[in-house]
Each structure stands twice: as C-alpha cells, then as structure tokens.
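Then we have chain A:
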Amino acid sequence: MTFAHLEARADEIIGLYEYPRAAMLPLMWLVQADQGWISPEAEGWVAARLGVAISRVREVLSFYGMFRGEPMGRRELKVCTSLSCRLRGSEALLETIEDSLGIKPGETTPNGSVTLTKVECLCACEMSPMVQLDERFIGPVTADDTGTVAAITQDARSEPDSPAASPEPAPFIDSSGPVLSTRFGDPEGVWFDGYTAQGGYEAARKVLTSLKPEEVIEQVIAANLRGLGGAGFPAGRKWSFVPKNTEKPVYLVVNADEGEPGTSKDRHVMERDPHALLEGMLIAAFAIGAHKAYIYIRGEYFRPAQRLQRAIDEAYAQGWLGADVAGTGFALDVVVHRGAGAYICGEETALLSSLEGGKGQPKLKPPFPAISGLFGCPTIVNNVETIACVPFILRHGPERFAAIGTEKQGGTRLFCLSGHVERPGVFEEPVGVTLRELIEERGGGVRGGKRLKGVIPGGISARILTAEEIDIAMDFDSVGAAGSMAGSAGVIVMDEDTCMVSTLDSAAHFYADESCGQCSPCREGTGWIHRIVKRIGAGNGKLSDLDDLLTISHDMEGRTICVFSEAAAWPVQSYIAKFRGEFEDFIRSGRSLPSASAREVAHA
Partner candidate 1 sequence: MAVKVVQRPQLTFWEKLYIPQILCGLRITFRHFFRNLFLHIAHRFGRKTDVRAGVTYQYPEELRPLFSRLRTRHRLMVRGNGAPRCVGCMLCETVCPAKCITIVPAEHPDPDVEKFPVRFDINLGVCVYCGYCVEVCPEDAIRMDTGILDIAATSREAMKLDLHELMNPELRKPVAACGLDFPHQCGVHGGELRGSWEETLAALTHPE
Partner candidate 2 sequence: MPELSIDGRKVNVPEGTTVIEAAEQLGIFVPRYCYHPGLSTAGNCRMCMVDVENSPKPQIACNLPATEGMVVETESEQARKDRAAVLEFLLANHPLDCPVCDQAGECDLQNYYMSFGLYDPRFGEQKVKKQKAIEVGPHVMLDQERCILCSRCVRFTDEITKTGEFGIFNRGDRAEVGLYPGETLDNPYSANVVDLCPVGALTERSFRFKARVWYLSSTESVCGGCSRGCNTELHHVSNRPHLNDGERLLRVKPRHNPDVNQWWMCDEGRYGHDWIDVDRLGEVRRRTDEASRRQVESTWEAALDGVGTALSAGGARVGVIASAELTNEDLFCLREVLGAHLGARIALPPAPAGGTSDDFLIRPDKTPNRKGATLLGIPDAATPSAEALVDAAIAGELDVLWVFGHDLVELVGAEKTRAAAVGECLLVYSGTNDHATVSLAHWVLPSAAAVEQDGTFVNCDGRVQRVGRALAPYGDSRENRRFLLEIAARTGTPAREDWNGPAGVFATMAEAVGSFAGMSYESIGDQGAHSAPSEALAEAEQS
C-alpha cells in the first residue's frame, strides 16, 4: 500500500497549520477518503508525516466515531437514533431498513456495497426521523413511507456516484429575518454577489477602516449578544479577556461542531448564508487582534463544509480574506477543519484539543482559552450563530439589536422545533418569544391535537419542562430562572403518549456513548446510569434504582473537568423529579420497552 500519491496534498494540508501535529484529523480524512478506511500502514504513514508516536494516531482513530479502522462498505447509511428522531419513529424505521437490507447496524451487506450504522444526533431534527447516506441527509422518513424507504435502500445499494432515487429534504426553514435568516430563502445558498448586493461586507469595511478594536468590543457588549452555542456568556465580554499586549498570536476559532440533540441552526447559516459567518469572523478577528481563524465543523456536515469552503474561496478571490483584506492592511486567513464524530468536541477546550491533533478531551481551566488556548496562545471560541449576528450589530448599531430582545439578551435566535409538534422546522424569533408561542403559534401546537406532556427548551442537556411551565420567555435568564436552560434553542416537544422511560433511555445512551472518558466521575457515571436505565427499560428495574440514579447524577455534578457531567445529570434528575410516578408504575408493572434498544438489551 503506497501513499506517494497523497504526499503533495498532505504537504498542502500540513502547511495550513502552525504545528504539523494539528494536521492529524485532516490527514486521517485524506487517507480514509482515498482508501475507504485507515489501515495500519496508513497509521504508520500519518505518524511519520506528523512526527508523532503511532499510538497517538491509534488514539485518534479509536476516539472519533467516523474514522474506520477496518474496511467497510462502499457506502454508509447512518440512521439517527437520538431523541427527536426517536419521538417520531426512528426505531421502527431502523427495523424496516434492517429488514430491507438484511443486515444489522454495524454490519455490511455481503456484496460490500453498504454499511448500516446507528448514530447519535445529526442535528437535522427539523426533518426527523432522518438518515444520512454518505454525504446526503434524507428526511423526514418513517417506516410507513414505504416508497421513500425503498428509494433509500435502492440508493444505498447503488454505486456512490449514481443518481439518487431518494428525495432531497425540504424542511421548513424560516427566512423572515430580521437578523439571521434574511437570506435563507434559497436552499442553494446566497453567494458573494448576492450577499454584497444586499449590503454584505459593508459592516466589515466600516470596522476595518474606521473603528478601533475596543470600539467594536464595546458595541458588541452594548448589543447584549450572548453566546448562542449554549452557555450564554456575553460575547463582547469574552472578547475583552484577550490580553492586549501579547506577543503570542491570537486565534479566532468558530465552533461549528453542532451536536446537541434537538438543535439545528448553525448548519443553515453555513449552507445558506456562509458569507454572513465570514463577515462576522472578520469583525471578530479584528476586535481581538487575530489574523488566523479556524472553523471547526463536525465531520458529518459534508455539504456545509463544502459550501463554507466555496464561500471562503470566493472571499479570497474578492480580497475579503488573505494578507490584505479589502486593501486595509488587515490580514486574516481562514481554515476549515473537519471533526470526525464526537459530540464532546463541541466543548470549547475539547475542540481546541481536537484542533491541535489529539483526542477531543477538555483541558483543565484555568487557564481559560482567552489567555491560553489553541497551541497555548490567546484564543476566542464562538458559536457560528453568535458570529453570524455580528455583521447586523455593526451595520445597524447595537441598540437596534438589543431592542429586538430582552433587557439582558439582544437579538433573535434560530429555534428548532422538533418532536411531536405539528409543524417542525427552524424559526427565527426574538429571544423574548415565549415557549408557548413557539409551540402553539409557530409550531402549530402538539401534533394530532394531543395534549402536551413535556418539552425540552434547549437541547437534550436542558432540564425538561412540563405543560404548566411553558409561559416563559426563551432568553437565557428567563429559562434559567424557570429551572432549565435556553441552551442551543433546540425545542423538543413531547405529547401525552410519550414514554418517559424511553426518553431517559435515549438520553442515557447518548451521554454514555459521547463521554470522552477522561475523568472518573463522568466516565464511570454515564456508563453506570446507562446500564441502570437499560435494565429498567428491559423490565428488571427496582424502585431503589430511581434513588440510585439521582444519587449517581448528583455525585457527578461539580466534580469533573467540564460540564458534560452536568449535562448528563440534568435529564436524569428532571425526568425522575417531574415524572416519578410514571417511572415507579413502569418498574412495578415489570413491563419492558417495546423498542430496538430493548432488543439490544436482551442480546447483551
């Protein structure tokens, strides 16, 4: 097996990074794209090119879900099994696909054409239940859509470049604006000419030619822009933490590792309005003194990454990126860096570890990334949506942005409504919109006219709210005061027939799968919780299990390197607290979950 034909491309890739070792993930992708998998010889080649021990390469290969350590099918059909898809029938869909292809998840068809895999959230919850065939998302498709299912399996069995029989998804993506979705109307995306025709890059020009970095930061602070990845930290204030007189290079890193189940927002910015992200990056980089920016995008986002790269190429060609941006003397280079299937890389320090060429393991804080982040240099990590708001702030002024929102949080958000809602989709609303308005007016209420049982307001890490608790505004502070989290604005709606044991099973499986394994409480706690919940789901639960689950989840909180353990603990605590009767009835009855995961338990 020779790699000579990859050497030139490898040189190019390594040249994009300050340290060769950071090219680990891109080189692994290069080899996998070329040979279909990453063989031991390939591992040796990557190790030699990067000057690292081969055990480091094996660590990366084994950590990320998308890297293949053995040959697989020519195509890969991924079925999403996270909560939003499960609520709309992904388990039945999976069974149907299994029967149709004749293989179980993890297996490849005998002729080597396609491998079937179960994956966690692909963040296409507005079209759930859905699947991903190689690079394409296809959804919504349920087990009853026999025609679509047949088309999907036909595509799966065909050769990779054949024309697709399965339909392109057409979910509802809001384009009413005023901040983020103005240019979302065309699914093919708005490109440089269209973007500038609508006033694009004006804000960047104004910033680069007439403002000082401190003034930019002041405006962003005044706009009350909060971090929209989930933490809600004031963005301008974070920018101000970068030391002013540092000799080290400053980096801007955009977190496009959208992974929280229930979320779907960043992808639309990158697919339909990538230049808004780039313009925001220019302004942010100027404000913090960065001349190099990375966009860390999750590995499953093939098409968004391609569109981003197209926008970046356009920007370079038009002089909006490079050594002399728009003739102002400001320099900014942007590199798209693909992840490879690990939710934890959405945590900012884990993202930096991954970008540096290793496993996505969070770093100890302090020091914080603004002081010592990527390669030990001051780094600002911001979410895609947050950065995409910045051009509006600088173009129309912070007061206008702040006025759209609430007192402490300005602007709008892209809310993804999924689950048992009549009209799932992505909706841009001011942050002060109430949860009731979102569900009943934008989402058309609970589907089939059923009653609402519970709703998760901000992605699966957020505590669940009951039907009586939905008269709250959706800004960070209001949702926080209501005992949950606005998080990533992924609103998952559950109707009266939803089984909370199954919901908890979905959450527990997710966290056990995605824990990075670095620190003891999370590594052992997530696995332990998952095993107890599986046992309950299989009909072998005890009433004392509920108290054990609560104790374990409380023992994990506050004792770990990052807040993944809190995220894993909160669903356990809130589902049991608010639906305890249902759990106790389930256990007493001795019944089991009639689902694929229960069958999985029976085999274990």
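As a convention for this text, a contact is a pair of C-beta atoms (placed from the backbone, for glycine too) under 8 Å apart; a residue touches a chain by one contact, two chains touch by 3 or more; residues count from 1.
Selection criteria: all candidates are chains of the complex that A comes from, given by their letters.
Being a predicted model, the structure only gives us computed values, none of them experimental.
The candidate list 1 or 2 contains one chain touching chain A in this complex, and it is 2.
Listed in rising order, the residues of chain A touching candidate 2 in the complex are 40, 43, 52-56, 58-59, 62-63, 342, 344, 359, 364, 512-521, 523-528, 531-532, 535, 548, 551-552, 555-556, 558-561, 604.
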